[in-house]
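All protein chains of the complex are present and in place, except for one that has been dropped.
On to chain A.
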Amino acid sequence: MSQTDMKRQLSDPASDATDSEDMEEDDEYANYYYDNTDDLDIDKPKKTDDPEYFEYTILQTEDAERLLNEEVERLCSELKMSPSLAKMLLHVGQWQGEDIIERYQQDQRKLLTESNVSCPKEMKEDSLVGSSPGCPVCAECYPRDKFMGLTCGHLFCPHCWDMHFRFQIEQGITMGIECMGQKCKILVPEDFLYSVLKDSKLRDRFSKLCFMDLIKGHPKLRFCPGPNCSVIIHAKEPRAKKVECSVCKSTFCFRCGIEYHAPTDCDVIKKWLTKCADDSETANYISAHTKDCPSCHVCIEKSAGCNHMQCSKCKFDFCWMCLGDWKSHGSEYYECSRYKENPNIANESVLVQAREALKKYLFYFERWENHAKSLQLEEQTLQKITSRINVKVMENEGTWIDWQYLQNAAALLKKCRYTLQYTYPYAYYMDKGGRKQLFEYQQAQLEAEVENLSWKVERAEITHRGDLENQMDIAEKRRQTLLKDFLEV
């Protein structure tokens, strides 16, 4: 954190940077108080209690290179081997250093053979004939001592090795370059490649591509997926947890690199997103922005995130999702998030079953899509709040600190709704049963409180600060409870 802060100061001395920094500091400050408001005991809540807690650091290219080199050196000194060999073993063995050392000590030859690093003796062959033999690739004749090769004994002239490396690097292959021998799988170590390849441009390209290959193969490292962002995330444990890049601000899941998706896991969210992409045509018709008021039938466009709607004409309170009376959405009876399956479905015809399957999918998709839209609208609300605060501060109606709670509320609302959105794919793929009932109960609880919070944030100026902060607390508690029970750790 301090490192990146320093970097930002160095690279961005403009005044807007200090502005955002101030905000960030205030944010931390507010969080500090916020975290403690409900706990009378002095202990701060333990980080490990937070189901979303994830330890990671942001590395620059040089830091990551250093980290990889340290791991390579550790293996080198432990097993007394060359750095390029150690690097290959680590890459092939997915950087499980301890495991590699153990296997090496158990059976050195087996490990080296299985990793395609060296060749078992019986396969060795020296194909050269005569005192001035021809290269098997270019057919040119050279003295015997000109020929070069790996442990497999396939010998070729330096010129052909050079060409081979050139074509492989041009195809983007680095750590996977193999010997030129027929059916030979032996990998070319870096030091051998550098001893042959003299073209400095290609050497550079190789080292860059190689570095990318190594990072991609390392389970605890990941390139930030943000556009034009070159930092590398280093996680303590390779888990499907949320990472926020401190440089480009993009957030993503560490394990799969796409948008963060708790409580849904990586495989399920991929399945869901593919399904949504495939079925988007059928789902398109529901994405209309307008609905009629269930009471007076005036056409209503949804302009903010909250699903608790109030008709501006007849003042009827209703739910945007189910168009039912909002009164029936009191937290005890909130069921709008629960899909009610036809209990007799197994006995129905294939056609009915197909229709039911589509209905079920649309139910979840509609809610997923709706929360995504609400998130966008609430982003606008946050901007409006920020500019309102600006005006107030300029007019000497309190200071930034006095109004900070509003921004915190909007930020928290965003966080809660985000999680809520990702509960729908999770529920869609859940098997029927007690656990799903519990999940849907907690989901409904979360949804009710998120809508309450949203309602209050949109009406921040007529809502009492204590009331709003209380609502924030409840919503975040609901979110934490759900994640604690359902986020796979």
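What we mean here is this: contacts are C-beta pairs under 8 Å (C-beta built on N, C-alpha and C of every residue); 3 or more make two chains touch, one makes a residue touch a chain; residues count from 1.
Throughout what follows, contacts and distances are computed from a predicted model.
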| item | value |
| --- | --- |
| Protein name (UniProt record) of the chain left out of view, among "RCC1-like domain-containing protein", "Heat shock 70 kDa protein 8", "Cytoplasmic tRNA 2-thiolation protein 2" or "E2 ubiquitin-conjugating enzyme" | "E2 ubiquitin-conjugating enzyme" |
| Option from A:79, A:101, A:148 or A:184 whose C-beta touches the chain left out | A:184 |
| Selected residue (touches chain absent from view) among A:140, A:237, A:292 or A:325 | A:140 |
| Touching residue (missing chain; options A:87, A:103 or A:164) | A:164 |
| Touch residues of chain A, complete complex, unshown partner | 134, 136-140, 154, 156, 160, 163-164, 167, 178-184 |
